[in-house]
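The complex appears here minus one protein chain, its other protein chains still in place.
Take a look at chain A:
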Amino acid sequence: MGEFTVHRVRFFDYMPSAIRAMAFNPRTERLAVARADGAVEIFNFADNYFQEKVIPGRDGGTVEALCWVGPRLFGAGLNGAITEYDLENLRPRYSVEAYGGPIWTVSGDSAGTMLAVGCEDGTVKMFEILDETIRFQRNLERQKGRIISLSWHPSGALIAAGMIDMIRIFDAETGRATHRLLVERGAGASKSREVVVWSVVFLSDHTIVSGDSAGKVQFWDGHTGTLVRTHLVTKWDVLALAVSQDESSVVAGTSESIVVQFQFISSTVGRQDNEWVRTRTFKNHSHDVRALVHTETAVVSGGMDTQLVVRPLLDKVEKNTQESSLRKIAFPHRSLVCCAKKAGLLLFQFPEHLELWRLGESEGHGRAGDSLPVKRKPEKLIHLKRKGDDHIRCSAVSPCGGWLVYATVSGVRLYRIQHDNNNIGVTKVSKLPKSLCSAHQLCFSSDSSKLFAASGLSSVVVVALDPLECKHLHTLRPKSGSRQPVHLLCVSDDGKWLASANTDCEVHVYNLKKMKLHCKVPVYSSCPTAIGINPVTSNLVTVHADQQVFEFSLQQKEYTEWSRRLQQRGLHPVWLQRDTPVAHITFNPRNPAHIVLHDVFMLCIIDQSLPLPEARTPLLNQMMLRSLPEAERSRQSHAFKICKSFQHLLSMTLLDDQSLVAVERPLLDIVSQLPAPVRQKKFAT
C-alpha cells in the first residue's frame, strides 16, 4: 500500500465550551445543547446523534435555559432577553426583552401556547407564543428573591418555581402563589448558607421533585405542599433534574459529577404502593453535571467537562446494539481545521479568532515508525481576531494560501494574504458582493479563483476572486426548495463539480462549467457527514451518519458498481459500530482507487481495487498484515486499511506532496485546561 509522511500536529489549542443547558424535543428527537459561550447545537438522536446544526454564540449572550415549544426553540440567559432561534438560517430569529433582570429559567407549557420565564427580580413572566413572535402577557405574583427554576404542571394550571430556601406553587390562571414549600438548609456549617433550589420538576400526579444546593433531592406532595421524601445525594449541589416522559424515572445531576437515578417503583415485589427509590448512579463526567435530559432510552448529561454523554438505560434498550453503548461526544462533528493543500498551511478556527500556521519541514526519509528530524518548525503566520460580537461560524483558506475567509452570523470577511519570504501581508477585501452577506459553509476552488459560500435556502453563492474586485458570478439553487442549511460543500480538484449537502439529507451536484445544477443524489435517510468528489473518476463519495458509504458516478448519475457491491455485501460490523462520524474525505490523485477518510479515532484508506472485507474477517488487520510475508499479505488484505495511531483526530488531509497532515487534540490536553472539579475524597488523599 505504501508509506506516508505524516505531519502530526498537536498545537491546535481547541477548547470546547462547557455545556450549560439542554432541551430535548421528543417528537423530532432533536437535542438542543447550549454551551457556555452561547452557542447552541442541535443533535439528531434519530440519526446516530449527529450534530446537525450549530448556531454560533455571541459575546455576552450566555444561555441559561433552553426550551422547545413544538419545533421552535427558545433560549434565555442572563442578558435578560428571550431568544427564539432560526433553525434554518442558524441564527437568533429575534430577542424579546423580559424586563425582569437576568433570566434563570424558561419553561413552556405542554399545550405550546405559553412560555414562563423566571427572573432575577422575583417575577415569573408569562409570554404568549404567537406564530411569528412571543408577546408578554402578565406577571405572576411577585416574590422576594430570584426564580431559579420553573416547571409547569402537565395540565398547564400550575407552575412550580424553585427559589432560594423555598419552592412556590403558582396558579397559572390567577397568578396567585398557592403553596410555599420550605426547603431545609444543609446541616452543620452550611446551615447559615441559603439553599438554592436549582431545579424543580412538576409531575402530573402533583408530585414536585426538587434538587438543591444542599445536595438533596426531595419529593413533595403538590396538593398539600408537604415533603414526602428526602434523598441526600451529594455533599455538594444537585444542579439538574430530568424526568422521563412516562414519569417513572427521575435523574439528578450533581456537581460531584455523578448522575443519580430515582425510579417510581414498588419497594416490595408485587405490591402496588410505588414510591421513589434511588436506584442507579452514573459517573461519566469529571466535573459538574449542569444539564440533563431523560430520553426514552437514555440519560443524556453534560456539564463543565464539555462532553455530551449519552448513557443508555440498559433496561430500556436491547443489549449489544448500537443503542446500548455509552456515547461520549467530545468533538464537534464538523471540521474546525482547513488545510491549504498546495501551500502547506493550516487554518484553525476558534470562536474568537483564526490562526494560520505554516507546517514544518523535514529532510530525508525514514522507515515506517520513524520520527523524522524537523528541519523547520511550524510557524504561526496570522492570528486574526474577528470583528463584532458574533462568533465565527465557518472559515476557509484557499489551496494556494492566498485567500482567507470567515463568516459570522452577521457577515462574511475575506482577506488577501501575501507572503513574500518573511513578510506576510493581510489585506481585507473591502468590496464584497451583496449576495455574500452570510454563509453556512465556505470553500475555495482548487485553483483559488472562486469562492463558494453556502447561503440560505440551500443555495450556493459563487464569487470570482480578484485582488481588486470580487464579483458575484452566480447563485446556484437546488430545485427541491429545501429550507435547511447546507452543512457540507466540496469542489472537485478539476474545478468541474461542486457538491453541497444539507441537513435534509439532500446532496446536490452542480456543474461549474455550466453553472447549473447537474443532479441530485438520491436522498438517503441518514445525513451525510462527509462528501468528496474523486478528481479522476468524477465519482462522488458520501459517508453518512449511520456510517454507510456510497459512491455516485456523476457522469452516469447513478451509484457505481463498487458502491452497489458494497451495499450488497454490507459494511463490516466493526465499521458500523464506530460511534464518531467520518469527518472528511480526500483522494489521492496519484492513485484514484484510494479514498482517504477519517473520524476522531482512526484514519482509513479505502482501496477500491481490493476485495471488500468479509464480516468474519477482522476489519483491523494492519498488525496482522505487518507480520505476514509479502506474498501472503496481498491475499489477506482487504479494501479497508485502518490506522489507529492517531487519536482524537480533528482533521486529516492529504497535501499535494503526498504527505498527510493529522491534527490531533488529545482529550487529556482539554481536561488539563478545565477548572478543578469540586474536591472529592479519593482513596489515599
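Basically, contacts are C-beta pairs under 8 Å (C-beta built on N, C-alpha and C of every residue); 3 or more make two chains touch, one makes a residue touch a chain; residues count from 1.
Note that contacts and distances are computed from a predicted model.
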(message) Considering only the chain that is not displayed, what protein name does its UniProt record carry among "Thioredoxin-like protein YLS8", "Nucleolar protein 11", "tRNA (adenine(58)-N(1))-methyltransferase catalytic subunit TRMT61A" or "Sorting nexin 4"?
(response) "Nucleolar protein 11"
(request) Specify the residue from the set A:His7, A:His287, A:His391 or A:His518 that touches the hidden chain. (result) A:His7
(message) Out of A:Ser362, A:Asn511 or A:Ser553, which residue would touch the omitted chain in the full complex?
(response) A:Ser362
(message) For chain A, which positions touch the chain that isn't shown here?
(response) 1-11, 360, 362, 365-372, 374, 377-378, 605, 622, 625-626, 633, 637, 641, 643, 645, 659
